[in-house]
Each structure stands twice: as C-alpha cells, then as structure tokens.
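Encoded as structure tokens, the structure appears first; notes follow it.
A protein chain is absent from this complex, but the other protein chains hold their places.
Letters A, B, C, D and E mark the chains as written, and numbering starts fresh at 1 in each.
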Amino acid sequence: MRLPNFLTPRTVVSAHCDLPCGVYDPAQARIEAESIKAIQEKYQANQDPVYRTRALIIKEQRSELVKHHLWVLWTDYFKPPHFEKYPQLHQLFNEATKLAGGAGTKESVDPADGDKLLAKIDEIAKIFWETKQA
Amino acid sequence: MRLPNFLTPRTVVSAHCDLPCGVYDPAQARIEAESIKAIQEKYQANQDPVYRTRALIIKEQRSELVKHHLWVLWTDYFKPPHFEKYPQLHQLFNEATKLAGGAGTKESVDPADGDKLLAKIDEIAKIFWETKQA
Amino acid sequence: MRLPNFLTPRTVVSAHCDLPCGVYDPAQARIEAESIKAIQEKYQANQDPVYRTRALIIKEQRSELVKHHLWVLWTDYFKPPHFEKYPQLHQLFNEATKLAGGAGTKESVDPADGDKLLAKIDEIAKIFWETKQA
Amino acid sequence: MRLPNFLTPRTVVSAHCDLPCGVYDPAQARIEAESIKAIQEKYQANQDPVYRTRALIIKEQRSELVKHHLWVLWTDYFKPPHFEKYPQLHQLFNEATKLAGGAGTKESVDPADGDKLLAKIDEIAKIFWETKQA
Amino acid sequence: MRLPNFLTPRTVVSAHCDLPCGVYDPAQARIEAESIKAIQEKYQANQDPVYRTRALIIKEQRSELVKHHLWVLWTDYFKPPHFEKYPQLHQLFNEATKLAGGAGTKESVDPADGDKLLAKIDEIAKIFWETKQA
Partner (left out) sequence: MRLPNFLTPRTVVSAHCDLPCGVYDPAQARIEAESIKAIQEKYQANQDPVYRTRALIIKEQRSELVKHHLWVLWTDYFKPPHFEKYPQLHQLFNEATKLAGGAGTKESVDPADGDKLLAKIDEIAKIFWETKQA
C-alpha cells in the first residue's frame, strides 16, 4: 500500500537531476522494473504478434529507464564514504544494470528475470535508505 | 519515510507504458515535482550565473517530466467510470499540467509555485489511491 | 491542397513551446495521425516480417507524437474561458489521446482506427480555429 | 487562414517517418520556425533573466526540430529526379539547416534571422508542392 | 579504411554541437554503422523471434544516429569553400543518409547494405580528413 506516502508529510527530500537538487528515490527504478515484469507476464499470456512486438518495444524502453535511474543513484547520490561502508555497492550496481540490459530484461520475456531485477533493486534500495537514516 | 515500500510485499500493480502493463504510480510525478521545488530553493540561495542557468535548464526538463507522468495517468490509467465518479478530474489534470508548464514551474523560480504543483499532484494522487482501493 | 499556406502571408501566429511563444497549430497532431493511418494501410499490404516490425516501431513513435501535440494544445493553448464555452473539450482531448494510445492506434493495425483518430483531431481543430477567429 | 485544411478532404498524402509512410509536409519545419521567430521577438521585449534563459533553451530545441524536419524532406522525400530538375535543392537545404543552426537561429536573438529561416523554408516548400503536383 | 584517420596527429580539434565547439569526427557515424552491420550479421545468424525484433528496434536507432552524425558534418562542419572544392559532397551526403534510411539499413537485414553504408561514410571521411589537413 503506497497510499500513506501521499497523506503523511515528507520532510526528507533527496537529488536525481545533476544540479544536484537533492531528490533521489530508488522508487523510480523500481516502478519501471515492475512494469518490465508485468510486460513479461502479459507477453507470455498473449500470442498476438502485434501485441508481442509492442511488448518488446516497450520493454526495451523500460529497461533503459531502469538503467538510467540506477546510474543516477550510483553516480550522483552515492559518495566515497558510502562505497567504503558498503564495498559491495559498485558490484551491486553493475549487476543490476546488467540485469536490466541486453543479457537481462531487454532480452528476456521470462517474468523470473523481472523478479531478479526487482530483487537486485531492492538490495540497493535497502542500502539507500540506510544511508538516508544515517 | 518511504522505506516500508520496499520491505512489504506489494500485491497491487498497475500501467504507465501504453501496453498497458498495468503499473501506474503518482509517485513518479511527485518525485519530479519535489525536485522542481528543491531546484527553486537552491536557485534562490545561489547567485552564481552558471549555477542559475543550469538550474533553469534542469527545471525545464523536470517540469516536462511532471507533465508527462500526469498525462500518462490521465490518458492511460483513468477510465470513463472514474471521470463520472470524480467530475473534477479533467479540471484537476488540466490545472496540474498548467502548474508544471510555462505559466507555472517552468517559468517560476519561487518555491511557493513548486508547493502549489505538489499540492495539486497530491489531490490527484488521493483520487488515484481511492480508485485503486475500490 | 496545402499550397496556399505558403504563398499567402499569415498574420495570425500562435504557441506550442511553453515559453509561450504563441505558435500553436493542430496541423502538427494531424500530420502525425495521417502518418499512422498510412502505416496501418501499408502494414495490411505487406506480409514481410521485417517490414511489419518496423511499421509497429514507427507507429508507436508517431502515436506518441500525436499525444504530445494534443497535450500541448490542451495544456498550453486552451484557457479557462475556452473550457467554459466548450464544455466537451476536456472529454474530447481525453478521447483523442486514448485513440492515439495503447487501446488505440498504438495497438491497432486497422486503418479504420487511424480514421477515428483523425476525426477526433478534426473535432478539436474545428474548435481551435473557432477560438482563433473569436 | 489554415482552417480550410481541416474542412476539405485531402486526397494527397505523403511520408516523414522512414517507413516510408508517405506523409511529408514542410508545414512541420515552418511551424517550428514561426515559433523561433516569436521567441526572438519575445526575447527582445523582455529583460527578465529567467525568461531570457528559458527563451534560449526553447529556441535551441525548436531550431533542432527545424533541422530535423528539413533533413527528413531532404533525405526521405526528395529523390534523384527532383535533384536533377532542381539543381539548387542540395544547396537550399544546406543553407536552410545552417540558418537553423549555430550560426543562425540557435545563436541569434534577432527576429530578422527568424525571417531569413522562414523565407528559406518557403523556397523549399514551393519546390516541394511543385513536385507534389507533378 | 578507417585507420589512417587516426594515424596522423591531430592538433586542430573542431565542432559537432552547434556552439560550435569545434570537435567533429566522422568516427561517430562510422561506429554506429559498424554496429548496424554487426546487427545485420547477428540477425541472419539467429532465428529467435524476440532476438530478431530487438535487432530491428536497435538497428532503427543506430541508423537514425548515423544520419544524425552525418547531418552534423554536412550542416555544421563543411563550409561553402569545401562544397566548391568537392562538388560531389552534397550528393555524397544525400546518398549516405539514404543508405542509412528507410530504403537502406533501416529496412535491410543484409550485411551487404551495412557495407555499402560504411563505404559511403569512408568516402566522406576521406574528404573530411583532406580538409582538416589543408
């Protein structure tokens, strides 16, 4: 249930635009990844060639957006002290963007690969929110 | 605190990619609008002309993204029964996109205008989450 | 015959760029919609899978452009007095963008759906030019 | 007056999307160029630095769109027989895209440069419509 | 033969960004064209429909990028004295962009068409480097 996000005041804001404006949120990558998994499920459930081609076109774009949002976090939000505290972070981002790339959800029409991407994003999100609380 | 989003399972998913994949979330528009307000605040606090020009370039893009995410909700998520139940919905979207446009946050460097946009997005988000619960 | 447009002086100019520069024209949406219908006709006439996939890729982009041009008119050109005088206008824009979306020309390879989109754009264009003359 | 375009049936359609779909129209380049000239006029009339920076951002994009629409005509619409019949055509396109580029309307805030671009587009449009009638 | 381009030291750098910044290099068009040919070869070697659809989506984008990089050279780098000294230059660019367009590598999945595009780009690159040395 996301509803409370919009009903409770949010005092912590963060940056995703290279100003930096200070607004970062792994939700951006996650929403796109949820979309990818949904597309994979719908692809499996629909044999129509027009539908399937459209699914591949859109999945290509959504995967690119996942990578974009992850790169913003990796390049703009995380700073050297974070990489020291979480030495696995570089590797995590590299794996996550690979999971969203040509050998991952761009190629795959299997929802299980969408799940792998979602799980990797959640690993990054967990670290992200730990650093926000620190 | 957004953290719980990523720790609790989400059973309801929804669509923002015209497939439709079924993944919609007003958080996308809100995150961009938070960024706009943060840019407006930083613009006010920084006299450097290079910084200010960059702030305007990025605010232009973020405002366009707010409009994009709002339009996706208005065109793809909301259906005729929603517009019947919420007759103010068309007007709300029109006002929200105007607040993110040339007479709104694209032009304005006043954080109060960022707040107006955020408030309008929250009005839409409230209806959105009511329709998801229905 | 569009020729006279370029041979006769035009005194009325109008805005589609959020400055606002004052240059608006429903022809932008219509030209893209004509392209969509032409693609649908060519899709029907050509069995080659490479050709058909390319047709779907391009139709996806053209449909998005139709929506973009319509949104600019709805958000930037039309003002509250227009919506009062033409109470059907919100509905018209919502229907037109739906006709260009996932349940419309993005999905459909039937030229009849291209025609429906063109007709809806013309309804909007008729109101547009009435407001320009007023 | 563009109104008649939408009230009279159009039997001749043409292509701008590389399918080719067969829909080409110099109006696309012209509408963007009209926008550029309007921005230049508004730039001159407004001293506000935020407004002026936004004008430059938008003029940059509109100039790029003019070049895009011209290139589509030059590459996709015009064929070898056209270049034989109109030997000045290559030169015209090169000059028009230069007028919309860094030494033209991208750099200039003088509406006279907008006019030069419009005049060059009209020269191309005149040839375009001659070839459509042939 | 791309090699000689890079064999000679380059002291003069030049522009591809309309400022003009003065940095131009036909390598940008060539790298995209090499990618197109590689996609065509992989398309021929892989029968999987998902793979093939993705290949067409990406080839469409790469072809557009080739055209973009060529247009930048034609519009921004080459000047009237160049067109006088190399009267075939307009024609070469028109042919090269056609080879990357709807009747060329956008449509074709035959690596021989990728080769034709590469050869045409190399003709342009040869002239480009001659003008740089002059």
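As a working rule, a contact is a pair of C-beta atoms (placed from the backbone, for glycine too) under 8 Å apart; a residue touches a chain by one contact, two chains touch by 3 or more.
Every value quoted in this text rests on a predicted model; they were computed, and no experiment measured them.
Just list which of the chains on display the missing one touches.
For the complete complex, the undisplayed chain touches A, B, D, E.
Looking beyond the chains shown, say which of D:Leu19, D:Ile57 or D:Leu73 touches the absent one.
Of these options, the touching residue for the absent chain is D:Ile57.
Touching the hidden chain in the full complex, which residues of chain D are there? Just list them.
Chain D touches the chain not shown through residues 52-53, 56-57, 60, 106-107, 109.
Which residue numbers on chain B touch the omitted chain?
Residues of chain B in contact with the hidden chain: 49-51, 53-54, 57-58.
Just the residue numbers, please: which parts of chain A touch the chain that's not shown?
Looking at chain A, the ones touching the missing chain are residues 18-20, 64, 67, 71, 74-76, 83, 90-91, 94, 97-98, 101-103, 106.
Simple rule for what comes next: only the chains that are shown with their structure count from here on.
At the chain C/chain E interface, shared numbers over all numbers used: above half (same) or below half (different)?
different
Just how far, in Å, is the C-alpha centre of chain B from the one of chain A?
19
Between chain B and chain D, what is the gap in Å from one C-alpha centre to the other?
33
Report the inter-chain centroid distance for chain A and chain D in whole angstrom, where each centroid is the mean of the CA atoms.
For chain A versus chain D, the centre distance works out to 39 Å.
So which stretches of chain A touch two or more other chains?
Where chain A meets two or more other chains at a single residue, that happens at 53-54, 57-58.
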